[in-house]
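Removed from the display is one protein chain of the complex; every other protein chain stays in position.
Here is chain A:
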């Protein structure tokens, strides 16, 4: 099946020649995958033409906040053991660096792969994202990339350990142990099991002197608050990889009591886009790798102010929609065009064909002449035998015949007759016509006895007469049939002449009439077929769509039969069995029997007429193409046979661009029954333990959106519209995007860890073991230092 035709392909006029250069408000490119995007071209559908093509990776290196940085740092030993190491342990990216610096030193995707080396067969560990070209030496089919996260909670500490190993290693650690305090982020209300496992890992395995845990969204909010982007009272909306949080801040401290979490994030958006594209283009499924789709998402997805109206725009195929449709041209090499054979080639082929034909003809001629020769010889032999036989005396005949192998004179004669007949045939002389015309005058003699009454005949003659009678009636029947055929031929010729006259009179009108007739007939036949399969039109009138798809394999008669069988089977034992009391009951078996099917009537009159008209149309009208039945019943068959074109290698996505991020606002679309982003603000305010209208106003007038998914263009406007709907009329609403939604959490954490009071918020290994689990559960750092 082919789903690709579900979106109306927009024809592109070759008029627009300006190179499309849509600038997005963000351009993100993951370092190692950027070369992949160079292969494929992204075209704005509206400006798509052979001459205007632009590469998607127009990102300049300075505006790439998301790039993986995995170079090993060399200055690890220059930092004193008092400088904390700051880790933003996000579900998608792991960022690690030094407190007080502006950027993390090492960034990589928070995944671990454990493929097998193809040659040596040993299982190796690969952390983060690497140049995919290097992975060709490994067999990655057994295990895909693994994450240490379940939702937003770390649960696989073996994987976490590999990631920490890699992170510390790339930081340049080479002493015995990590002799620096560590600040590591975790999710809001992290289960204590996960928190204590993380503490245990850092203390026991790496020898970290002290640890602090903090929430990434809070660090991001604090960072932006310090730069005046948001106030000390406000809401932090953090759109993470697996989850989305809204956390209220009062006096610069997060109130977790009022926070809420919806289990939707960037992962779900990418996954949704991936699934939708693979369903839409099943032939290109292998193209939609996770990394590729993530790039597509980051480059092309946006959030509309109003989903319904935007979707309607696309449904109507409006001009704006056309401009918003993006098209990804997959690498495609046009198939080699077959050149028409040259004159000489044609001549040469014709000569070969002619020569072969000549040879065959000669062979056939030789065979024929040898056969004629043979037959003539046989005939001569037989005639000679007959002449000899005449000379032989009566009593010597048997002995003479015994020598020849024939039994009687009649047999020889019949053999001679046969031989002469086949000789005539071989020579190509007509025989039957002659025979019949010859027979004509003899008819009366042949049937001499027919007209003589029975009483005048001997019993033998009566038998003979009966024979003659039957032969005569047969003969007459044949004559009649011949006559009829002849008459029909005449009639047809007359009709053809009539039509020809009509055609010559007014060719256009004639053609038109013929077309109309063809249409009528074909519709009539189709209708009949449909009725046959659908059982007499009780399909609520949706004939067209009713006969496609599942469940309609039986025709009406077969269905009726199945119904009778099932009722007969389940009718047993229900009350008194009166079957057979009436004679009509037994008719049931007749109806049930298979012979009742009467759908093979053979081609009827309409069909032959249709065939005639279509052949005539084909003669007269070169543009006429008869509608084949296959095209109506199996539409999937047709595209397969046609050669693949450039369009088949285009991934067109229009609605998907805003449909996928829309799940952040309607989680129900992917089966998550929780409030969307705009409603979350309302939920948070309701959950706050104190009712204070001025506080609520302060909260909504300082809403910060942060996290990777807040990069979609249009999210701020959309959120504002959504929150305005759920808040009382006239309250101030101000929504701002974080300065850098991706790195801000780490930067905030780095700034926090560099503060002199940071040490009051950490705990040591001794604290960890002495204070117990309940203390760890209630551990919460103070964010305003």
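Operating definition for what follows: a contact is a pair of C-beta atoms (placed from the backbone, for glycine too) under 8 Å apart; a residue touches a chain by one contact, two chains touch by 3 or more; residues count from 1.
In this section, contacts and distances are computed from a predicted model.
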Study note, to complete from the structure: Name check vs UniProt for the chain missing from the figure, options "Methyltransferase small domain-containing protein", "Exosome complex component RRP40", "Vacuolar protein sorting-associated protein 8 homolog" or "Vps72/YL1 C-terminal domain-containing protein", returns "Vps72/YL1 C-terminal domain-containing protein"
Revision key, fill the gap. The one residue from A:121, A:459, A:643 or A:689 touching the chain left out of view is A:689
Study note, to complete from the structure: Considering the complete complex, of A:330, A:511, A:557 or A:670, the missing chain is touched by A:670
Practice item. Using the touch definition up top, pick the residue from A:256, A:302 or A:475 that touches the left-out chain. Key: A:256
Practice item. Out of A:107, A:127 or A:183, point to the residue that touches the absent chain in the complete complex. Key: A:127
Review point. Who touches the missing chain here, A:226, A:275 or A:784?
Key: A:275
Check your understanding: Footprint of the hidden chain on chain A, which residues?
Key -> 1, 3, 6-7, 72, 117, 120, 124-127, 130-131, 134, 137, 150-151, 153, 155-158, 161-162, 165-166, 168-169, 173-178, 187-194, 204-207, 256-257, 259-263, 272, 275-276, 279, 282, 307-308, 311-312, 314-315, 545, 548-551, 635-636, 655-656, 659, 666-676, 679-680, 683, 689
